[in-house]
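A protein chain is absent from this complex, but the other protein chains hold their places.
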Amino acid sequence: MSIKRKAAIVRYLLVAGLVALWEILPRAGLVPELFLPPLTKTLLAAAGGAGDLAYHLGVTLQEILVSMIFACGGGIISGLVLGASLLARRLFLPLMSGLFAVPTVVLYPLFTAWFGIGAESKIVFASAYGFLPTLLGTAAGVQTIDRHLIVVARSMGATRFQQIARVYVPATIPTVLSSLRLGGALVIVGVVVAEMLTSTAGIGFLISKYRTLLDSPNVFAAILLVLALAIAFDLLVQLLERRTVGWRHAMRSGTAGYA
Amino acid sequence: MTTAGTLGNVDVSDLSHTYAAKGQKSKALDSISLNVETGRFLSIVGPSGCGKSSLLMMLAGLIRPTSGSIRVGGRPMEGPDPSRIGVVFQEASLYPWLTAQSNVEFPLSLRGVDKKIRQARALEALALVGLEGFANSYPHELSGGMKQRVSIARGLVQDPPILLMDEPFAALDEQTRITMGDELLRIWDKTRKTVIFVTHGLSEAIYLSDEVIVLSGRPGRILDRVEVDLPRPRTLEMMSEPRFVALREQIWRQIKS
Partner (left out) sequence: MRSEIKITLLRIGIILAVFGAWEFAPRVELIDARLLPPLSDVLATLRQLLSTAKFWSHLAATLHVTIVAFLIAVPLGAVLGILIAESRFALEVFKPLIFFIFSIPKSIFLPIFILVFGIAFWQKVAFGIFSTIFIVMMTAFAAVESVRADHLRVARSYGATTFQTVTRVYLPSMTPVLLEAVRLAMIFNFTGILLAEMYASREGIGNVIGAWGQGFQLKQLLAAILLVAGLSIIFNETIRYFERKCEHWRG
């Protein structure tokens, strides 16, 4: 058996073991149920509060969707534009990556002061949270595109418009997808964290509410829901990326590689 | 798909080119003049940086020379013109999101050629390079040699009278390079296009061509025109024959000086 398979088996055993511990430790009284409610109780709480969860999930999803348009849409488009212009890159990229060091969370109270505690402040915050990394990721990705692809198009008599539409845009799709993946994940976190801090609705709000009620099973249930959301989104984008796997292949190696 | 008459003539007259980079001017080419008759196989060799690729870019219409003129098929070159000149680069640069066939169709689709006609021409070109069975394969599924062949098919799809090739086999391993050389000669024999082939390899140049142009280092000047009077079809055994070796020596001496 190869090392990879052995390692995979060990990994599955580890995870299975952890899940088992999740159930056993609290039930055996080794860990207070407040800190770690048994898995089964958590799942039951989720099932029990399904209607409530669904409503708040809806609120959260709406905020996520709108934020994604700004953060990912805006981030990707600016990243593409920035990536295409050497001057813009040299001017703005160092400034932007300098800003990256600033913890964006501190802006949230500012946004609640400006926009109130409703959906708007969450959207502004999550958009700001996801925008910069998406932009940086896209701009970096655009730089890895093989410039020669455009030269070849020119040699075939392509007009400027054709060069952009038929070569540049398709070539950027793998980058766009991976930026979407990154930006989307950040937007999800941004929205939920904002809801946790000050809100009247949404999954984050639920998490906070149950925490103050010391209702651990529901806290864990809501957190699991967020995780499921994040993972589902990630898998969705990965599915799209899989269809473009061959594209990345050829771009990174550049020259004709293997025989 | 054969070429006749003067459509495939290439006439370069007193071509010079100066680059301006970082405030400094450097002369890449100095008064190059050459005439290639339709259907000839011409190679250009020279030391690195001697401007051979610049010359090719100008022939392809991608760069405008600072002085001198280029006429192809009797008409001046104003810009890229794939109906007159097909270009094959060192990097196959096939578009990874298109199949082999779609890649070959690409120049035609840029011109808005009808779909059925595009597909038929592309399949013809792929058949010419022996890859009709791989029409629906994606570039990442093809080997280096196969990718270059698709690139050649793409250059030929509009049936231009002239084919320009800029070190097309340089990124391939030796075995494949030799195979591809023979492939190219087979295609050339069938279509009798004018081929202008830039390469680093002296043996490759002599093996393939009717005539070898030797360029000097920067600024590139024509040092010599060597007529390759070896019989066709060329065989690998010829490479060890005295005439071949003598030609190689002659060119090598020119480049060294």
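Chains here go by letter, A and B, matching the order in which they are written, and residues are numbered from 1 within each.
Keep this in mind: a residue touches a chain if its C-beta (ideal position, glycine included) is under 8 Å from a C-beta of that chain, and two chains touch if they have at least 3 such contacts.
Quick caveat, the model's predicted, so the values are computed rather than measured.
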item	value
Which displayed chains the unshown chain touches	A
Residue touching the undisplayed chain, where the options are A:14, A:28, A:69 or A:236	A:14
Candidate in contact with the missing chain, chosen from A:6, A:147 or A:243	A:6
Candidate in contact with the missing chain, chosen from A:25, A:140 or A:230	A:230
Positions on subunit A contacted by the hidden chain, ascending	3-4, 6-8, 10-11, 14-15, 34-35, 90-92, 94-95, 98-110, 112-114, 185, 188-189, 192-193, 196-198, 204, 207-208, 211, 214, 216, 219-220, 223, 226-227, 230-231, 234
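Going forward, only the chains that are shown with their structure count from here on.
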item	value
Inter-chain centre distance, subunit A versus subunit B - centres from mean C-alpha coordinates, in Å	47
Subunit A contact footprint on subunit B (complex, rising order)	60-62, 79-82, 87, 89-97, 106-107, 110-111, 138-141, 143-145, 147-148, 154, 171-173, 175-176
List of subunit A residues in touch with subunit B within their complex	146, 148-149, 151-159, 162, 166-167, 170-171, 173, 244, 246-251, 254-259
